[in-house]
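With one protein chain held back, the other chains of the complex are shown just where they sit.
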Amino acid sequence: MAASAHADQVDLLIGTFGVLVALLTIPIFVLETVFAIRYRTSREADREHAPVGSNWLEFSWAGIPFVLIVGFFVWSTSIFFQIHRPPPEAMQINVVAKQWMWKFQHAQGAAEINELHVPVGQPVQLMMTSRDVIHSLFLPNFRIKQDLLPGRYTSLWFEAREPGSYDFRCAEFCGTDHSVMGGRLVVMQPEDFAAWLERHSEFGASATLAELGEKLFRDVGCSGCHGPASDVNAPQLAGIFGRPVGLSDGTTIIADEQYLHDSIMLPNKHIAAGYPPIMPTYGNVLEPEQVNALVAYIRFGAPVRKEPEFGAPLRKRREQ
Amino acid sequence: MAEQSRAEIQFHNIDRQREADRLGMLVFLASEIMLFGGVFLAAFSLRMLSPDEYVSASSHMKLWHGTANTAILLASSMLAALAVEMASSSNPKWAGRCLWSAVGLGIVFLGVKAHEYYLDYLDGKLPGAANAHFSSEFEQLFSNFYFTATGLHALHVTGGLALLSTAALRRSARHDCHAILIGNAALYWHLVDIVWIFLYPTIYLAGASA
Amino acid sequence: MTAAAIDTEREPEDIERTSYLRAGYSLRSWLLTTDHKRIAILYLISITFFFAIAAVAAALIRLELVTPEGDLLSHEGYNRAFSIHGIMMVWFFLIPSIPNTIGNFMIPLMIGARDLAFPRLNLLSWYIFMVAGLFALFVVLAGGVDTGWTFYTPLTTMYANGAVVATVLAVFISGFSTILTGLNFIVTIHKLRAPGMTWSRLPLFIWSHYAVSIIFVLATPVLAITLLLLAAERIFGIGVFDPSLGGDPLLFQHLFWFYSHPAVYIMVLPAMGVVSELVTSGAHKKIFGYWFVAYASIAIAVIAFLVWGHHMFVAGQSVLASTVFSFLSIAVAVPSAIKVYNWTATLYKGDIALDAPLLYAMGFIGLFVVGGLTGLMLAMLAIDVHVHDTYFVVAHFHYIMVGGSVAAFFGALHYWWPKMTGRLYNEVLGRIAALLMIIGFNLTFFPQFLLGYEGMPRRYHVYPPEFQVLHIFSTAGAGMLGVAYLMPMFYLLWSLRFGKRAPANPWGATGLEWTTSSPPPKHNFTEQPVVIREPYDYHLAHPRSRENG
Partner (left out) sequence: MSAGVKRLLVVGLGLQVLLAATVAASFLPLGPFKPWVGYGIAVAKAVLVLWFFMEMRKEGGLVRLATVAAFAWLAIMFALTASDYLSRSWIAAYADV
C-alpha cells in the first residue's frame, strides 16, 4: 500500500517498465513455440532460403529497446534526484542503528527505540549513522531505503500521506538478528504528534537535543578550548554550521554534519586553517548518539563570542 | 618428457610454441597488473578521503631509502634486459653474468627494504610492535597500508629473483638463442619493476617536500 | 566441414581400444593426466560434489522459509546456510561449471587441436581448485560463516564469527585456478587453431569462451587482492576498510563488485556459447547473424567492467556516480538483446528436433530474457532504491544463474554426453527432466519477484506472515527443481553402463568435435583436420540424419 506521493511515482515507474518487459519477452515465448511447432522436423514446411542475418533487423531489435530504456532512465533518474533533495523545511530526526536495534532522537528531545512517531503531511529527514556494521533503513510502503554506514551520515526523507502504522525493516545483512531488526513507523495527526512529544519530552530526555549537547559540550571538555571564555587558539563554533571553512591545505569545505562528526571523531582529517592540529580524538570516547547531540548543540545553541570570525552564511540558517 | 618433445606432439612447429609461451607469460602479467591495481585503488581512496593527512603521513616515510631502491630496481631491470639481448645474440657467458648481477641488485633491493623496515621498527612505526605509537589514526592506517603494499611487492621480488636464478642456472636457457626462459624471467622482473615505479610516488613522493 | 571425415567409419572395437577413457585405468593415470578430456571429467566429478553441498543448503533455506517463524534453523544457522549456499554455488559450481568441464573438453576438439596450450598448467589448475575445495569443505564442516557470499565490511572484518579467514582463503585459492584456465584458453584459441580455422570459422562456443577468458584473467586478480586486504584487515586490523582509522567500507564494495559483476558474466557467457551450439544443432540451421552474436560476446566481456556501481545505489555512493553507473548498465542490454533475438531468429525455418538439449536451450532463452530485463529494472535508480536487497534481486539473479547458466550446463551435458562417454542417454527421460526443470524453476522463482516488490528483504530468516503463501509456492517449486536435477544424475550414470554405443555424430551436427570418434582417442584426431568451410553449414553437408533413440 503506497503511503506517499513518491511511492505512487515509483509504482507507476515499476508498472510501466513491467509492461515494457512483457512487450519484449512475450514475443520470444510466442515465436519459440510457434517455430518449434511449425518447423518440427516431422512436419512439411517451407524451409527454403532461410535468412541468416539482416543488419537492419539487428540494429532495430537492439536499438529500439535501448532507446526506450534510456527514456526510462531519464524518468527514473529524475525521481532519484528527488529522493536525494529533501525539502529545506523538512523536520530532522537523528537515527542511530546498532546491531539489531534502531534508535531515533527527535530534535525536541524525545528518543525512542524501534519505533518512530512522525506527523502526517510534514516532510521528515532522517540523518542516519551506524555504530557498528552497515545497516539499511527500508520503508517498503514509502518505496525507499538507504544504507547506514559507520562513521558517516547518510540521509533519507519522506512525507507520509495518511496517518497509520507502517513497518520498517533492515535491508542490509548485518549479522545474527538481521531478520528481526525491524520496527513500526507511526504517522499521527500534527496535534496528536505535538501531544505525544509533550508526553515523551517530560518523561524522556528533559531537554531538547541541543540542550543535551550543551551539557555534553561541557562534560567532555569541548568548552575548555571551544568555549567563548577560553583563551586556547581553537576555532569558535558559534554559527559555523553551513558555512565554508578554510582548511590548512588551502581547500574549503562546508561545515555540515559530516564535517563536525569527522572533526570530533577524526580531528586530523580536516585541520582548520590557522589552527594547530592539537585536538585529541574522541573516536573511542563518544557514541554516535552523543555526537548527534553535540552537532545539534553546535548548530542551534552555541553561544556567540564577541566577534564572529566567519564569512556570510552560505545558505539561510534554519530556525528551529 | 617421455614422449617426443612438447613441440612436435603439441604444436605444429617450434616457433608457434615459443609465441605461445611468451603470450602466456604476458597474459599472466596482465593479471598481476590487475592484482596490484587493487592496491593502488586502496591508496587512491585513502588519498581522496583525507588528502592532507595522507601527505603528512607520507612525509614520515624514508624518502632516500625509497629513492635508492627505485634506482637499484631500475638498474636491475636493465641488466635483465641486457641478459636477454646477450642470450639472443648467442653470448651465453655475458647472459649469465648479466642475470647474476640482476639477481645481486635484487638482493640489495631487499636488503635496503629490510633496513628501512628496521628503522621503521625503531621509530615505532611497525604496527603491532610493542613500541608502536602513531600521532593519528590515519598515520597508523597509512603505515599499515605501506607495510601491506611493500610486503606484497617484496614477495613478488623474491619470486622474480627465484625465476631469474633458475634461468641463470640452466645452461640450456643461456644457450637458447631465442631466450625463452630468460625472456619470460626478464618479463616478470620488468613487471615487478613497473609496480615499484608506481609504488614509489604513491608512498614516498606524496609527502616529499622541502 | 572437413575434407576427410574418415574417423566416422572406424570400427567400434578400434574406437573403444583407442578411446581416451581406455588410456590407463590406474588412479595415477587419472590423477597425473595432462589430457584435457580427463581433466574435464575430473572437474565434472568435483563440481557435482560441490553442487550437492550447495543444493542441500538451498533445500534447508527453502524448507525454513515455509513458515514465517524460524523453526527449522536458528538465526545463526540460517545465516550460515545461505552463506554456504552462495559461496559454494558461485565459486565452486557456477564459475567452473561450463568453462572447466565442457570448455576444457570441447575447445581443443572444436578447433582441431590435440590439447590445450599448457596441459600441465591445466592439471595444476585442477589441483589448485581441489585445494580450494578442501578448504571450503573444512569451512562447511566447521560450521560455515555468517557473512553471505559478499563478505561486506565491517561485518566480515570485525563482527562475523565462523571460519571467515578459511573461507576467504578457499575463495582466494580458487581464483588462481580460474586465472590459469583463462590464460590456457586464450593462448590455445590464439595459437592452436587447425589449418583453415580462421576467426570467421570459429564455432560461437569458442567466441564466448574467449570472451570469458578475458574476464577470467582481468577480473579474478582483483578478487584476489580484495580478499587479501579483507584477510589482512580481519587478522591485523590494517584499517583500509575501518572508518575509525580513516578507511572506507565502500572501498571494499568498489573492489568486490569490480570483480563480482564481471563474475556474473563469467557465469552466463559460457552458457550463451553453449546455447548458440545447441540452437544451431537443434534447428539444423546456420546461426542468424554470426558476427553479431560473436562480437556480442566480446562486447559483454568489455561492458561487464563498466557497471559494477549498480550494486551500490543505496550503499552511500555519490549521486553522480550512481547516475553514471545506471546509464552504463543500460549498455549491457544491447549485446544480450542481440543474442536472444538472434537465437530466436535461428529457429525460424529450421529443421527442429525437440530433443533434451534444445529444450534446455529454449528454456535458457526464455528465462534469460526475463532475468536480463528484470536486471535492467534494477539498473533504474528509483526502482533499485525500492527493491534493492529484496527478493526481487534474488529472483533476478536466479533467473540468470539457475534459469540460464545451470539450464545451459545441463543442456551441454546432454548434448556432448555421447561424445564424452561414447554412450547415448535415454532421450525420453531427458526431455522430461528438461520440462520439469523449466516448470519447477518458474514456480520457485517467479513468486519471489512479487515477494521482492512487496518488500520482503533478502537473507531474512523470519518474515511477516503476509508473505507465507508466496514462500510456500516457492518451496514447492524448489522441490520440483530438486527432482529435475536428480533425474539426470541417474539416467546419465545409468547410460554409462547400459546406454547404447554412440556414433561419432549422433545429432548430425557440424563442428570438428563431431568428426572424430565418440569417445575421441587420446590425441583427439587420428590425423590433423583441415577446415575449408564456415561453421554451421547444415544446408550443404548434413541432411537431418537421426540415429539416436
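By written order: A, B and C. Residues from 1 in each chain.
Following the convention adopted for this analysis, a residue touches a chain if its C-beta (ideal position, glycine included) is under 8 Å from a C-beta of that chain, and two chains touch if they have at least 3 such contacts.
This structure is a prediction, so every number in the text was calculated from the model and none was measured.
Summary of contacts with the chain left out: across A:Ala2, A:Ala111 or A:Ile253, the touching residue is A:Ile253. Among C:Tyr20, C:Phe135 or C:Phe305, only C:Phe305 touches the chain that is left out of the view. Across the entire complex, the residue among C:His36, C:Arg114, C:His209 or C:His254 in touch with the chain not shown is C:His254. Although one chain is not drawn, the whole complex shows that of B:Leu23, B:Ile107, B:Ala132 or B:Ile180 it is B:Leu23 that touches it. Interface residues of chain B with the unshown chain, by the touch rule above, are 22-23, 26-27, 29-31, 33-34, 37, 40-41, 44-45, 47-49, 63, 67, 70-71, 74-75, 77-78, 80-82, 84-86, 89, 186-187, 190, 193-194, 197-198, 200-201, 205-206, 208-210.
Mapped onto chain C, the footprint of the missing chain covers residues 190, 214, 218, 222, 250, 254, 258, 305-306, 308-309, 312, 316-321, 324-325.
In this section, only the chains that are shown with their structure count from here on.
If you draw each protein chain as a dot and join the dots that touch, every dot ends up joined to every other dot. At the centre of the protein atoms shown, by the Cα-centroid criterion, sits C. Distance between chain centres (mean CA atoms), chain A to chain C: 37 Å.
Multi-chain contact residues, meaning those touching two or more other chains, occur in chain C at positions 244, 246. The multi-chain contact residues of chain A, meaning those touching 2 or more other chains, are 266, 269, 283. The part of chain A that touches chain C in the complex is made up of residues 9-10, 13-14, 17-18, 20-21, 24-25, 28-29, 31-32, 35-36, 39-41, 45-48, 50-54, 57-58, 61-63, 65-66, 69-70, 72-73, 75-77, 79-81, 83-84, 99, 132-134, 136, 138, 140-141, 143-147, 149-152, 154, 167, 169-180, 265-266, 269, 283-284.
Chain C makes touch with chain A in their complex at residues 70, 75-76, 78-79, 146-148, 150, 152, 154-155, 158-160, 243-244, 246, 249-250, 283-292, 314-316, 319, 322-323, 326-327, 330-331, 333-335, 337-338, 340-342, 344-345, 347-354, 362, 365-366, 369-370, 373-374, 376-377, 380-383, 385-390, 453-455, 457-464, 539, 544, 546. For chain B in complex with chain C, the touching residues are 9-12, 16-17, 19-20, 23-24, 27-28, 30-32, 34-39, 41-42, 45-46, 49-50, 53, 127-128, 137-138, 140-141, 144-145, 147-148, 152.
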